[in-house]
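Every protein chain except one is present and positioned as in the full complex.
Which chain is which? They are A, B and C, in the order written, and residues in each are numbered from 1.
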């Protein structure tokens, strides 16, 4: 998985899910496809409401870490046939998609667990940062 | 969820995933979307390879059972905001999608677990049957 | 229990529909689900060897239930959706 595939400028369009499934899942050995999409939530605190998040990445390292995560997951779940990850950089508004994981495999048990494990490992390991932008245009690093 | 929403004649197109996400997930309180797609696998046994499955349903009861499953899941996972289920009837070829579950909610933990629980409950409770069609056009009920 | 004149709608699914040769039949003179099982078995020898459950008006039933005019009974092989 190259860094071009991992990072995407701006919010991820929903049709990307369909496009990736058409590419990765349309094979006769794929009984299950598990997907997770992470979206920006308009959380509220004392400062007001989050209207967007600006993501920045250490691009070269993110690509390497993502490759390693995919390798770990595919070793742990031999029934899994593919793991695809796409993450936004730049500004993503509340209600929009910023992360997409698509796992295909033979059976539901491993695709479901592999999708969750991919998500948790990416959260630990992807060198990506977010700056929450509030409705009053102030911001906060998370 | 009406029976019209649950059952779909033929293989589910991948764009349906994008369409449902655009309808159910594009809200600023949805931090997570978990999807499971079940597909027909070309399993092989002594009789040869499965080339398609023909699904039939007790339509009215399937709608009722699906509604109950969604209610159970939404009660169990209060962070979940929507659960959508679509299941094929009729002939679906190997490599094509026959079941789609889309769960939206605030956070990843509950959408992930709710999606899996929906899947397991549907397998137990949906009055749907499948007839495997082999490459030599013989069939077997499952 | 006397013979009932009530008309009961009976649905068959999956392998049972195939073996009965019908998806839907109407029965009269069946007072309860146990009597219905026996009547269906007359047209489908070997029914008792098939694995199936029964629903009445779209609810699964496990014990014998009285049947009345307008009831919808279904013979359900093991589910295989998903």
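Convention: a residue touches a chain if its C-beta (ideal position, glycine included) is under 8 Å from a C-beta of that chain, and two chains touch if they have at least 3 such contacts.
All of these numbers come straight from a predicted model, not from anything done at the bench.
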item	value
Neighbouring shown chains of the undisplayed chain, as defined at the top	A
Touch with the omitted chain, as defined above, among A:23, A:56 or A:138	A:56
Contact with the hidden chain (one of A:9, A:46 or A:124)	A:124
Residue of A:35, A:52 or A:99 touching the missing chain in the full complex	A:99
Positions on chain A where the hidden chain makes contact	38, 55-58, 60-62, 64, 87, 99, 119, 122-131, 141-142
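As a working rule, only the chains that are shown with their structure count from here on.
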item	value
Pair of chains ranked first by number of touching C-beta pairs	A-B
Where chain A and chain C are represented by their mean Cα positions, the distance between them in whole Å	50
Where chain A and chain B are represented by their mean Cα positions, the distance between them in whole Å	23
Two or more partner chains touched - positions in chain C	none
Residues of chain B whose C-beta touches two or more other chains	38, 119
